[in-house]
Each structure stands twice: as structure tokens, then as C-alpha cells.
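To start, the structure itself, in C-alpha cells.
So, chain A:
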Amino acid sequence: MTPPVATLAPGEAGQKLKYYQKGTFTVGNRLVAEEERTVQASQARSNALTCGHRACQGCGEALGARYAIDAAMRATNNNLIAVNATGCLEVFTTPYPETSWQLPWLHSLFGNAAAVATGVAAAMRVKKRPAVRVIAQGGDGGTTDIGFQCLSGMFERNDDVLYICYDNEGYMNTGVQRSSATPPTARTATTPSLGPEPGNVFGTGKSVPKIAVAHNIPYVATATVADLHDLERKVTKAMSIRGARYIQINVPCPLGWGSASHDTIRIAQLAVECGLYPIFEAEHGKVTQARKIRRQVPVRDYLKLQRRFAHLFKGGHEDPRIARLQAICDANIAEYGLVDMTAKDA
Partner candidate 1 sequence: MFQVRIHGRGGQGVVTGAEMLSVAAFFEGRHAQAFPSFGSERTGAPVVAFCRIADKEIRLREPILEPDCLIVQDPTLFKVIDVFGGLRGDGYLLINTNKTFSELHIREIAERLPKGHAVIVPATEFALKHIGRPVPNAALLGAFAALTQFVRLDSVERAIEEAFPGKIGAANIAAAREAREFVLMQQHAESAA
Partner candidate 2 sequence: MLKQIEGSHAMAEAIAMCRPEVICAYPITPQTHIVEGLGELVKGGSLVNCEYINVESEFAALSVAIGASAAGARAYTATASQGLLFMAEAVYNASGLGLPIVMTLGNRAIGAPINIWNDHSDAMSMRDAGWLQLSAETNQEAVDLHIQAFKLAEELSMPVMVCVDGFILTHAMERIDIPGQEQVDAYLPPYDPVQVLDPSEPASIGAMVGPEAFTEVRFLAHYKQTLALKLIPEFSDEFRKTFGRESGGLLRTYRAEDADMVVVAMGSVCGTIKDTIDEMREDGIRIGLVIIVSFRPFPVDALRNALAGANDVVVVEKSIAVGMGGQLANNVDVALRNLPRPPRLHSSVAGLGGRAITRVSLHHLFRQASVQPWEGTNFLDLNERVVGREIHRTRKTRRSGPTAENILRQMAESGRPAAE
């Protein structure tokens, strides 16, 4: 689809403006038909995560959470309770004595957001309030590592909870340590760029979305702050389903990734366009849809914007492990059919 371009007629106010509407329609939303506008574009949005929180400039998680929760609020007619694992989101949204949440919100512990959410959902059932829905949310640390057991338990029981994982690929709140979501070669405080194999030596690929799919739960999706329309659509769709649901959102962290705070969306987009972060949906154990890559880029374009990968480009040579990362991209592209073969050949 060719992105529409609008310009002011020459002679109007003597200024020529060009609006480039990229996939997200983030710019010039008012030019889009009302039904297609984001929840965030509406003044009637619930602002469940309102301003005043203490997130870093350019925080991908704050962006993702704002979109996700407001979409869920609209989908549930504001009948929503959120359970939050310990982590960046919990910390920067509730600096004592303030809170920036405008919905009922419970901070659980680090590893049990899924279980606590199960309890809330059970309470709503027993109180005969089926309209009230429950979201559990946490970072990758609280989801893929310490929260994994409770997450799997919630999936297995098919509890009526939407679990949203904000994946910034590390324990950021505690000072950028590696998690099982940290990509190979990335520098973190516990995988420093030293020695013969600098950066993260792990990274055989623990994909919680794939594991969620393997639990055969009603709905699994990956999403990105580079496509906020898509994120809202997925959250809305998830809230129309009862049972265990999982959405993992790729959210760049300027501090932890060593990227410019104004590059958050751009980096998220590159992660999608190089194939490193496949964006797909699955239902009951089967992938139903994958977002095609519009214009494939080599993984190095993505890596170069982040200082956590700077050691791969030191001294002018390129670390051979970049090829390993490229291989991961290629494997994802093949597995999910992210690139149209015809388009590729063209």
C-alpha cells in the first residue's frame, strides 16, 4: 500500500508541508477515518497511564503501556484491573506518594504477576462480575525468567487473564543486567563486552511467545511500538477473547540499549524490518498471521544504532557473530514467511 501523502496547496500560508504517513499513521492521524484512528488519538481515551510518571525520555515501555492499557480500557468499557510485576513500569509509574494509574492497579511481586492476576480473575468470577477483566503486565525479566513458572501455570489453567510482556531485553530497572530475552552478543552489566566473546554468550532463543503458542492458549501475539495501530488492534482483539492470552511487545530502552531517546520507534521498526523480531499472531497453538517485512534491511543496520552492540564493530572490523544474528533473522523470515518471495525476487 502506498503511504498517502498530503500537502497544502501552494499559496496557502506560503508554506509547503509534507506529511509522510508511515505504517503507524502516527503523524497526521486526523487525516485518517475516525474508525481507523488509534484510541490514543481520542480525547475520550481513559489515560489509564497518565502523565507525570518518571520514565526515561524515549522509554519504549511507557509508550507501549499507554497504548495497550487504554486500548484495553476501551475494549472493556473501563472495566479493567491491572496487576503489575516489579520492574521499570511499576517503579516509574508509582513513585511514592504518587501514582500515574487511573485504573485499579496492584503491584504483585517480581515473579508472580500471572498468579496474582489469576486470583483477581477468580475473585471476579466468584463475585459474579464477568464484565470486569484482568491484565497482568511485566517486563521480560519478570516474565521469561523469574515469572516463568507462574506464567506457564496460568496458561495451563487457561485463566481469564491477558498477560502483556514489555520486552526490553534485559533487567533495566536494576541497572541493565541480562535476562533470557537478551539477544546474543548484546552488552549488559552482567555480560560485559570483554574477553574473547564480548557481550551475551547465551541466546539460543528462549521464545516465550513460541512457548505460549505451545500451551495452545486462545491467543498469542507479538507486537512492537513501531506499529502502534497494530498493538492496539491486538490488545482489543485479545480483550474480546476469554481465557489465557499473551502479548509480547518489543520496547526499546534507550538507556539499556545505548540508543538515542528519539530513535526508539525507529529502532523498533528496524528490529521488525531485519527479521530479528517477528510480529505474528497465533490461536490455539497455530500461527494465524505474520506481519510482512516491507523492506528487508540487514541486521547490521539495526545493531549500529545501539551502543550495546558497539563492540561488534570495533576497530573497523565486523565481528563474525553478526553473521549469527543475521542467520537468526533469516530463520525467522523463513519460519514465519515474513518476506514475499515474489517481492524478494523482484
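Annotations for the structure displayed:
What we mean here is this: a contact is a pair of C-beta atoms (placed from the backbone, for glycine too) under 8 Å apart; a residue touches a chain by one contact, two chains touch by 3 or more; residues count from 1.
If you want to know what made the cut, all candidates are chains of the complex that A comes from, given by their letters.
Since the model is a prediction, treat every value here as computed from it, not as a measurement.
Put simply, of 1 or 2, the chain that touches chain A in this complex is 2. In the complex of the two chains, the chain A residues touching candidate 2 come out as 78-81, 83-84, 90-91, 94-97, 99, 101-109, 111-112, 115-127, 132, 149-150, 152-153, 156-157, 159.
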